[in-house]
Each structure stands twice: as structure tokens, then as C-alpha cells.
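Let me give you the structure first, and then I'll get to my questions.
Yeah, one chain of the complex is gone here, protein chain that is, but the others are all in their spots.
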């Protein structure tokens, strides 16, 4: 499905899409958070981008791990440790591999979601990125098990993530900063769920 | 021309007119001063007003002196010592008198202007209350020397004071707070010259 | 956005530089980091580290010095610092007695500091932490993330810092820090929002006759909006919530009236006037009062009230000598 080179390409697209949406993500964070999610993510992915030349020859596991470490050390806030851990765990899941297939991709996604839950202890329904990640993971798993093409199962994943984002509008946050505004969080979509969806779209864009 | 009772009445009118014009005087002080002249004057004349019952039986000199002391102890800023001294010196000029005539009134005005100049060291043309006071004093003196009625020479005084106020619009301040804004003071009338004119109008209103 | 800055992207860097250049006798920067440490490392005591996003000045770097913190780590504006930065700070200040991290209870802060602690433990450094959660605006029982840490954190710095200075063990310093945390409660309000430089627009909008009650310290909206009220009524509302959370009656307290950044000191004193009267009327004795800017949110206009219920140990430690750029006690 994917080699190291393509992973590098995907990460470039991620950085680009996050950069383009930085203001949008920050604006989403204003009413229910602290007005910085896009700024944080953009800072992180710019660092990841600038470090790509150094890992171009590495295996996919190493590339993802480096991205995770960069995110941990530049994003800060909640999303830094969460996305950072997600990428690092994803890297560990495919350590040493220069080429991955669909079931490796499922392993990556499972490791990423597991990493976020390990750090953040959020379940579905708490209005976090988890509400986009878990549905996306399930849709991708289903698609892969049905033998769908990467383009098809990634599209399923994106659709599920987007539904997850919509769902976050309907619920009260009980994790993260949005929990502080209580009922006022209803009607607003979660910035982290949104950024996750953008990242997944970045992958899908290359299939 | 005037007995103690009438002086009391005049001071009441002064307090009323200053109160009505407090916002106006403060607004005049904003562009070239510190946005407080009306507040200061109003605070002072309200105190003078509240102390009038205690001096009703006194001579005119004592009434004016008490007003001056009240102004000194409540107005603050520049106008407090200036108007306070003006009233105190005016009181000294007619000490012991229960009834004053036109030439006493001239003495009162001369003492008041002298008091302001003693304290503030301003000459004509420095954009202060002096620019209304000196023309008014001269007009009143002239009127009295021509044997005009109080109503007539007071009207002359008011007209001259108003011209003085107009004149302050055309000059750069070299005394008081307005001097700090330099050229920017041009086009604005002096708050203190304006309040003096209102006080003189308060006297004229009762003749 | 009108701010006295250069590029928005340089603001954290230039702030840290401006601070260490102002107070070289107190603090220095670990080169290549946003970590500020005491200019003379103090050994033979537990070392204290705290931090958080920038934009809360003088917190936290202003509290580095004798009797308070050994290091402060600054993240981007309102964004918790990253683990590697915290780790650099821990390494620099670590003593044989160990390191105590004073963390404010935010998901991001807790995760980043704990990751740093893991890194330090891997290198054999003894690290422990306390998590400050003094803000009664957000109820700990309803929302699983619990109460936030706000201005009351400064009392933890002061008292735990004084305890560490006595040469107490990590366990003892941690215990007194936790005692402060258990006994301090705060609540905030604001009448204007603030603007993260890199975001370029305010965190919330608010009408000319409205205020936000229960705000945090990151420019985020509060628990609810209300019609603007007089200072005394606002104080009553905040104090009601604080006093409902712990029973302060009959005890001695330290009071902090903290300005959020743009509040005139005059208004903070007007606030303290009523706070003082209300406490007296409820038989709560004020032992010490602190009025000023201790934990700000950029140019937000508003204030928080913190009450710390004191015992003899905390009184002694609160009164102990402290000499830092932003908090001094003779």
C-alpha cells in the first residue's frame, strides 16, 4: 500500500493542510477552549516538515516516531502529548518496515488511538478527538476486512471521522478544556476531532 | 448694589450653573487637559453650597472667604488653589461689609484676579482663566467708571469674558496642563476661562 | 489587535529574554530553552519547578528565586510547555533531595509535566508532583477533569518553596504543598477578553454591559455571562462560591486579589475593601492580603479572589523570607 517515500509525501500534505486550516482550528478552539489549537498544530507540523529531510532514508516506523517526537517537543498543550504519542506508538507498530500493507495501516491506526487513550484517558462521548478517531478506526477496519481498496477504506474512515465531528457538536465536553464551559460547549465542534479528520483526509488525498 | 443675602443667592446660582455645566467643562478639559475640570468645580461648589447656611448671617467678606476655603479644600488640581485664592482675596477686599457698592465690586474683582495671578503667575495670552478674567475686569471697571448700572457693567464683563474665551481658542497654552499638548491646544477653548465666564454670568443673572 | 510587541511569533522568546536581562542577579536562562532558573543553583534542598503557558506573567518565571521556585518553564502563550523543556529544567535544578513539580490542573500541563518526569526518572532523578486545582468555578464532581489551577498556585509556590528552603525532604515539601492545595480556593471573573498574539483575535466577545463569570486563566470563556454588576455584588458572588466549597468560618486566611492583566490596581483595592468586610462579617480572620498581578491572562480585565485557610505551619512558611523578581518578603 505505502512505502517510506509515500509516507513522507503524506506527512507533507498533513503539514500543508494543517497550515491552511490553522486559523480555522484556532477559531474552533476559541468558544470552548483557549484559542490556540491551530497555532499549536501548525507549529508542530512545521517542525515535523523541517525534519523530514533527515529521515527520508529511514523506515516508516522511524519516520513516524520522529514526527511524534517533534510533535511532543513543539506542540505543547494537550494536543502535543496526544498527537505526539499517537505518532510515536504508530511508529512502534511498524518499526523496521519500509513498506506497509492495509493490515499494517490498521495496526498504525489502532496504535495511534491506543496512544491517545493511554495518555488522555478519554472514552467516546467526551467531546475529544477520540470521537472522530474511534469511528474512523472502526470504519477503516471494516473496510480492510471487506477487502476494500485503500482509497475506499480511507474514504470510509474520513466519512466516519466527519460524522464523529458532527457528533461532538451535540454533546457536553467532559474531558479537556472544553469541559470547563459546561453546557456552553454544546453546538460547537471539537477542534481536536476536526484536526484529526484533516490528518486522515491528508492521507486519503494521496490514494 | 448687593447685600449679604444677595451674595448668598448669587453663590447658589453659581453652584447650580457649575453643576449643570459640569459635563461640558469636563469635556472641554479632555482634549487639552485631563478630563476633570467640571468634576472638580462641581465638587467644590457643592461643598460651598452645603456650607452656606452656616454663613448666612455673616458679612460679605466672611461669606466669600468661607467659599474660598471650601474651594481650596475640595476642588484640588489647579483650579482649586486658583479659584479658592480668588474667593479668599475677594473676601478680604470687602472684609466686614454687609452691603457693597459698584466700586466694592471692582475691588472684589481686582482682588480675585490678583489672587489668581499671585498663585498661578499667568499673564494674558497663556490660555488660562486669566484670558477671560482680565478683559472682564477691564470692561467692568470701564462700565463702573462710566456710571453704568450693575446689570449693564456686568453684561459688559460677561461679553468681554466670552471674547476672552474665544481668544483662548486661537492661542497655544503656555501655562497649566494644556501647555503639554503644545500646538494641539489650538482650536480648543480653555476650560478655566469658560468656568470663570459661567461664574460671572451667574452674578449677572441676578441683576 | 493592537499590542506592544514585535512579531507575534517572537513574543515568548523576547519576553523570556527581557525578563532575564532585567533580573540577572535573580535568574538566568538555560541556553536554547525557555527555562528560567535561579542564577545561583541552590543545593542541599528539594528543588521546585513549575510552569505553564506564557501570558501569565509574572507567573512563573517571576517566582524563581530564594524561597520559591528553582525553575520555571514557559510554553507558547497559553500553551503548556513541552516535556523536553520541562525535562531540561528538571535536570538543571535536580539535587539529591529530589525535585517537586508544581503543576496546574490542565490536561495539557499534567500530560507534559508527567512525560518530563518519566524522562527524568529514566535518568535516575527523584521527581514527584503536586497538581493545583483551586478554581471553584468548575465543579470537580461534574466534570471528570476536575477543578483548574489558577492564582492559588502562587501560594503553593510560596509555601512549598519556603519549606524546601528549610532543607525538608521531598515527602515533607510535597505534603505541605498538598496541604496548601487542599486549603486554597479561588474564583475569577472578567469584563474584557484577551488576544493571544498568534491568534490575532480575542478569545471571546462580550457586550459593554456584560461580564464573564468563572473564567480561567487562558482567555477562555467562563462558565456563564451575566449583566455587569457593581464591584461589591461581584465580590459577593465569587465569595459565595468560594466559601461554599470549604468551611472557612473561624479560621485565619491569606487573601489574594489577583488582577488578570489590565485591571487597574485601584479597582483591585476597591474589590479588597469589600472582600475584607465580608470576611470580617463571617468571622474569618485575614492574616495576610496580597493585592496585585500574580497570575495574569495577557491584557484581560478582571480579577480573581483566592482564599487560603492557614494553620501555624503555613503561616510561618508564608511569612518566611522570599526574594524573587515578582514576590518578595522581608
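Should a chain be cited, it is by its letter among A, B and C, assigned in written order, with residues numbered from 1 in that chain.
Convention: a contact is a pair of C-beta atoms (placed from the backbone, for glycine too) under 8 Å apart; a residue touches a chain by one contact, two chains touch by 3 or more.
All figures in this text were calculated on a predicted structure; none of them were measured in a lab.
J.: Relative to the complete complex, which of the depicted chains are touched by the chain excluded from display?
T.: Result: the unshown chain touches B, C.
J.: Write down which of C:58, C:193 or C:222 is the residue touching the left-out chain.
T.: C:58
J.: Which one touches the absent chain: C:82, C:107, C:133 or C:272?
T.: C:272
J.: Among B:1, B:17 or B:39, which one touches the chain that has been omitted from the display?
T.: Of the listed residues, the one touching the omitted chain is B:39.
J.: Which positions on chain B touch the chain that was left off?
T.: 26, 30-36, 39-40, 43, 72-82, 119-120, 126, 173-177, 179-182, 184
J.: Quickly run down the residues of chain C that touch the omitted chain.
T.: So the residues of chain C touching the unseen chain are 2-7, 11, 14-19, 21-23, 54-55, 57-58, 62, 77, 191-192, 194, 208-209, 211, 228, 230-232, 234, 255, 257, 261-274, 276, 286, 289-293, 296, 298-299, 301-303, 321, 323, 326, 328-330.
In the analysis below, only the chains that are shown with their structure count from here on.
J.: Listed by label, which chains are in contact with chain A and with chain C?
T.: The common neighbours do not exist; no chain touches both.
J.: Which chain maximises the distance between its CA centroid and that of chain C?
T.: B
J.: How many angstrom lie between the CA centroids of chain A and chain C, rounded to a whole number?
T.: One centre to the other, that is 32 Å.
J.: Nearest whole angstrom, what separates the Cα centre of chain A from the Cα centre of chain B?
T.: Roughly 75 Å, centre to centre.
J.: Measuring centre to centre with CA averages, how many angstrom lie between chain B and chain C?
T.: Distance between chain centres: 54 Å.
J.: Which chain B residues sit where two or more other chains touch them?
T.: none
J.: Can you list the chain C residues in contact with two or more other chains?
T.: Not one residue of chain C touches more than one other chain, so the list is empty.
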